[in-house]
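Every protein chain but one is kept in place in this view of the complex.
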Amino acid sequence: MEFQLPEINLQLMAPEIFLFLWALAVMAFDVTTKRKSSSTAGNLALVGLAVTGVIMVFTDQGRGFGNMFFNDSMAVFFKVIFLAAAFMAIGSSFGLTHTRILNHRGEYFGLILLSTVGMMFLASSSELISLYIGLELTTIPLFVLAAFFKDDRKSVEAGIKYLVVGAFSSALLLYGLSFIYGLTGTTDIAQIRSILAHSAVAGFNPAYQESTPIMVMAVLAILGGIGFKLALPPFHQWVPDVYEGAPTPITAFLSVGSKAAGLVAFAKIMIMGLYDLYDPSKAPNDWGILVGVMAAAAMIVGNVLAIRQTNIKRMLAYSSIAHAGYVMVGMLALNSLGLASVGYYMFAYLFTNMGAFAIVALIEDRTGSCEIASYAGLSKTSPFLAISMTIFLLSLTGIPPLAGFFGKFYVFAAAIKMAETGSGLTWIYWLVGVGLVTSVFALYYYANVMRTMYFVETDSPLKVTMSPMAVAVIVIGVVGVVVFGLNPQPIVQFASDMPAALGALLP
Amino acid sequence: MNLDTVIFIVSAVVAVFGATMMIAQRNPVASVLYLILSLVAQAVCYVQLSALFLGAILVVVYAGAIMVLFLFVIMLLNLRGSEDLGQPPKALSRFTKYTIGILMTLELVFIIKGAPLKAMATGLIGKAPDGFGSVEQVARLMFTDYLYPFELTGVLLLIAVVGAVVVAKSRKPGDPEETQTEETAGTNTNEAGS
Partner (left out) sequence: MLEIIIIGTLKVIAVVVVVLTCCAYSTLLERKVLAYMQHRLGPIYAGPWGLMQPIADGIKLMFKEDIVPDRSERLMFMLAPIVSFIPALLVFAVVPFSSDFSMFGYEIKGVLSDLNIGVLYIFAITSLSVYGLVLAGWSSGSKYSLLGGIRSSAQMISYELSYGLSIVGVILFANTLSMTEIVNQQASFWDMFIFRQPLAFLLFLTCGIAETNRLPFDLPECESELAAGYHTEYSSMRFATFFVAEYGYMLAVSSVATTLFLGGWQGPFLPPVIWFLIKVFGFMFFYIWLRATFPRFRYDQLMAFGWKVLFPLALANTMGTALWVLLTDSVN
């Protein structure tokens, strides 16, 4: 029997392979060595991530395994985000491994690394099956990590909820993808796009006078599946409970890494694959308006419900729903600015959110509480934390000149530019309007936290002892937010390669 | 109506019936049994589509292994009837679920009535080539064109094993090394891997 193997180009996935092996090594190390400090495994994981970053610099872009692995500039961009998110999540975990996670430290860090590997594979997959497996690789370690406090009911509940939701959304996504495969006969995303664009064979009407029901079904199922991953309403209900119950660094990782992974999946399937179904001139028939409604709902639901929260993790959970909405506004702007703005937004969000959660983790380690009330008097006892937290919250709100502001600015600018191009796109103006109005709500609840930190008097002010690693993470966050806020150009430059990666798909 | 059509109709009806009854049952064991029924009927459908290998694997892996584990867990928890499944759902959630269910059904009806299915059957996919669905063909595809997802699946299973062990193993600090029996780890692994 003769076998014709596709061209494999293993060197293109050197970062992924290295990180995977390193994750296994971290776990093996933890099992085999008897005497070690509580941070050894974590330090090893950090080293692994750093080395992976270095390897990535030297890795070429190109295709491997036939056409299935594609290390393009979009993949590289998002891989940087994933690596940075994992780095900061691990950095803010050292308090936990000192106090609460006394067993399975190696597995804890190893699973974070493995999840990152999954995200990286996801980012460079150019075909539906490997994309789906990448998504599963991302989420399965997160189920376990969310339930890592096995003696804590909330954590276990978070794990189980995330598992059930994850399984359900995967099923939905697969269901939709199977329809796409049935209609086009291929799982290759580029081919799907060209078939949908050029052929009427699949019973798909290229003139888009009518969307065929089966395509509508497929799009709905895919949107549902990805909607769960991105926590877009009406698929957002799991978020607060999971975010609250999971260990705080994992919550941070979920809110940034997992969200970015969902965005990549969205970009690959919807924008690269099903681009031709997003026809602005036939607005009621396309998936654009659907996503637009979901994004608007996300901004409203997230920001309004966040106001009432007294637990900072729940508040940040709702705020992450809102931020997913903002990002989707950028996603919908299919011009060259759109994807770049999404990239910039995620970068800003990475520094901001990871930094904020690092502070939450520190305070939770100290007090065991995530209530906003327990932040009272933080400015007196620990001005560094209070100032950093203020910077992060301001950036989340979108106050210039911080990175969060430029994120929102680019996203809305891209959307408006899109709206100007086509008729029937007035709804995008409405979307931007919703975004602007809800940002004001956001200011209210973020300011509430700042007020508590600075102006609420308390009898027993917090004393927080900080581990150097946590300080490092917070400093990275602050520096990122400020520097990339004052000078957004490098990242915008970096991100603006991405649309090119989508080929000549975009106008 | 030839024999193929008869077999198809019977197995399709059984598959749909099994799937419907699976979600309609309040007794978990009955649910599992209906699912097995549905799976076996689906396997028949696969065989009719000349995907013999897939059909056999469906029965071996899902009906034969995973469902046994489900039963195993249900029996260990000794869930007997409706009383273990909590309160009946609230009116609102019942309303949403029926609405969405009806909408999905309508959608399916539209799909079945729509043109694309015919186009799919005649145009794009067409007739299966010789040896289609045989072990050789599946293996050839899996180890050449689809090698990448195949290897990724290996990684996925490994991660699932690690995750299952972490979740299943409970050792408190200071406890003596616990001798966990292999069968627990093994069963969980299989479940997660599925």
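Going in written order, the chains are labelled A and B, and every chain counts its residues from 1.
Quick note on the criterion: contacts are C-beta pairs under 8 Å (C-beta built on N, C-alpha and C of every residue); 3 or more make two chains touch, one makes a residue touch a chain.
Note that the coordinates shown come from a computational prediction; the quantities given were computed from them, not determined experimentally.
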| item | value |
| --- | --- |
| Displayed chains contacting the withheld chain | B |
| Of B:A12, B:C45 or B:L69, the residue in touch with the unshown chain | B:L69 |
| Contacts of chain B with the absent chain, listed as residue ranges | 29-30, 33, 36, 40, 43, 52-53, 56-57, 59-60, 63-65, 68-69, 71-72, 75-76, 78, 134-135, 181-183, 186-187, 190 |
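Simple rule for what comes next: only the chains that are shown with their structure count from here on.
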| item | value |
| --- | --- |
| Between chain B and chain A, distance of the C-alpha-averaged centres to the nearest whole Å | 29 |
| Residues of chain B that touch chain A when the two form their complex | 107-108, 110-111, 114-120, 123-125, 136, 140, 143-149, 152-153, 155-156, 159-160, 162-163, 165-167, 169-173, 192 |
| In the complex, chain A residues that touch chain B | 1, 3-6, 8, 20, 27, 64-66, 68-69, 102-104, 107, 110-111, 114, 117-118, 121, 127, 129-130, 133-134, 136-137, 140-141, 143-144, 147-148, 150, 159, 182-185, 201-204, 212-217, 220 |
